[in-house]
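One chain of protein is taken out of this complex; the other chains stay put.
So, chain A:
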Amino acid sequence: MTGDGAVSEGQAVGAGGGADHIRTAAAQRGQDEGNQEDLVSNDCIDHVYHSLLSQLNQEHAEIRLSAFQIASELFSRSHHFRTLLVDNFQEFLELTVETDSEQPLPPPKEVARKLRALAIQTVQSWQASYGTAYKKLALGYHFLKQVKKVDFQDAEARTVTERRREEERQRKMQRIYKERVEAATNDMEEAHQDIEATLTEMESCMKLLLPRFDHTDVQTTDSSPSNSQPADELTPDDEQPCCSKDLQDDKKEEKTQGGEERGKKKKDKGGTEEKRDNRENKKAKKKKEKSSEDEEEKKKREMDEGQSEGGEEEEEDDDDEESSEEEEEESRDLFIRNSGLISHSYNLDLDLSSGLHVRETEDNEAVVSTVIDLDKLITTKHLPAVQGWIQVFTKAGAEEQLLRRALDLKKSLEAALQKHKELHIDYKTRIRKSLKASSDAEDSDDDDGDFDEVPEKEGYEPHIPEHLRAEYGLDPSPSTSAAPIPKKTPSKRPAPPARPPSSSSSSFPSRRLKRLIEQEEEDPTCAAATLRLLRHKVHLPAEPAQSSSTSSGPSSSQSTSDQNAVDAPVVPFGLDLYYWGQEQPNAGKIIKSTSQHQFWVPINTEEEVENKELLAESKSRYITFPGTFIPVSHHCRAPLGNGQLCQRQDRLKCPFHGPIIPRDEEGRPSRQEDRRREEKEERRKLEAQPDLWDAEMMRDIELATGADLGSESLGKKKKGKKKKKYPNLSDLKQNANTARSRLEKKVFNKGSMRRVADAMSKSDRRKHEKFSNQFNYALN
């Protein structure tokens, strides 16, 4: 730019074309910058700037954030970019810092907040490094600082109003939290005792079940578990009993016949091995080859161990006795053979890794059921409550003491649960046992029989729902444990006169129940007391009443008149019974008066008319025969998604799986045609509703193989969505899918609106029709 420029400029001014001048000035500046050895030309920067700005204008905070990050990088690099950006700094701030309240940052909210904070931080750093050089940047910074009152130290980068709102919100939340903490504290105070009691109970139950709960040294004391459990049997692995026995024999052998070992071994070698199975045989042989010193040492050690275990002594003594008897009875050879085989470092594999097993027996049944109840109480009530408290405390930042207490509670509860789990209580055996027990425990049956004899009466509910049974002082249905029980009919309806013994409840609950009932009968407010009263009242005539109620149909047995009287149906009194066995005198006759007048009647005009229908009516009687109710005893048993079988008990047709058909163990229809029909149905369902997941997978496969498998037709709907286009952007429309919006879609859609409008206008019109002749209604 030399004199030429000045001349042209002067001309331009003279001509009044100011813009020209500006253009030339800009060009010159551009040239200046071009002179510097820039790697990037200003055109590129211009282009980048404009595309960035267009991205910044997108209504998506994530896009803006990304664009802003690029911009901040470029800003620190290029002077040209800085000038461009600073020239348009207002808009830039509007788009990133939300300076214009009418242009809020677009969703998603968290990203917008992040963008804002980042932008404010960046502006501050820009101001620090470039503020003096770029006036507008400094102005913008001051604008933010003084007009928008942005606190640059504040990490949250909020304006004053925002901060105030935030404070208010915080205060509100704090108040709520405080209330919650107080409530939780109160709850905890109240429930603490309860939980403690539960825990102690649980603990003591555990102790009862397993006096020494900790694992003893399994390697050395094979018999200790069984020894330490007086009430329960430990269930070791199948072969363990025999093994241990052998070993004990072996030990005893060593004790008693320490010196004979050589001979025994020799005899062993002598070959009675064929009676033992092969494996042991080989093992023994291998062992035998070892040096004798080794063997001796081992034996000694075993003996020592055996003696050191005080608890074992008894048992071993028992074994000793046993074995001595055996000794006497059995042949010496066999014995030697046994001992010989084992004595050579028989490798004992006592697999107790699966933990303890507690088998439920009659003796510990009460304890086990209490444990189960307690376990359920803890898992369903205490633990969730404690967890809730902990949540409240942590959220509200309550004092540490409370939190620690709650945590302690939780820990102990969990420990108790864990302990219970480790017990591996065998519930199935419990049921079996209980059934067995109930079958031979007659008295319990009698108890139930007592209940059954009580006839139906007003105020007494024949049906008591399962969950109310305990409340009524009745036998809590024994099916509370997880395992399914063979069907039981605990119903108190008078139907079954003789119940199968297997269907009665377990012996323990009934026994306990009896006690319970006795107690409760003392209490006049209890249902049981009423029950007893009723029983007393009705006991004597109970038998006939019962039989009469049970045999509602015409009884076939005509043996005795007594029986007859018992079987006779009770019917409401009627005309036919009044004239039972006689001719009804004026049945079906109506006095017909010719005059309708009430008092002004001519004499002797009455006239009797016979009506056939009336006659028949007075002699006939309706007897309704509903039949007896037979409870459904079968299940649907169609296979469910979770691998179980459908447990619905419908008479003919399951609402989910159609007509009930015979099925095998796995829920497959046992008849061929049923199976075929079911398969067909399945196929049709699959075809009608192609799985989206399937379509996606197909598409993946297609991408991988490059072959068209027809996923296009499967997932056509999904295509063309924006989400597909930008999978990393969070979908803004997603959060529009709320209950409210869905309802809105239904309520405010055009059709329903029109329907409502139609209905309303119709009702309006009806009003007009109704009062159409009255002009004042017609007007409005």
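In this section, contacts are C-beta pairs under 8 Å (C-beta built on N, C-alpha and C of every residue); 3 or more make two chains touch, one makes a residue touch a chain; residues count from 1.
The rule is simple: contacts and distances are computed from a predicted model.
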- [ ] For the chain that's not shown, choose its UniProt protein name out of "Mini-chromosome maintenance complex-binding protein", "Ribosome production factor 2 homolog", "MIP18 family-like domain-containing protein" or "DNA excision repair protein ERCC-8".
- [x] "DNA excision repair protein ERCC-8"
Task: Option touching the unshown chain, where A:Tyr49, A:Phe68, A:Tyr134 or A:Trp389 are the choices - done: A:Tyr134
TODO: Just name the one of A:Ser72, A:Thr99 or A:Thr185 that touches the chain not displayed here.
DONE: A:Thr99
Task: Chain not shown: contacting residue from A:Ser78, A:Thr96, A:Thr122 or A:Ser618 - done: A:Ser78
Open item on the list: In the complete complex, the non-displayed chain touches which residues of chain A?
Closed with: 1-3, 6-7, 9-11, 13-14, 16, 18-19, 21-22, 25, 28, 32, 36, 38-40, 76-80, 87-90, 93, 99, 129-130, 132-136, 139-140, 142-143, 146-147
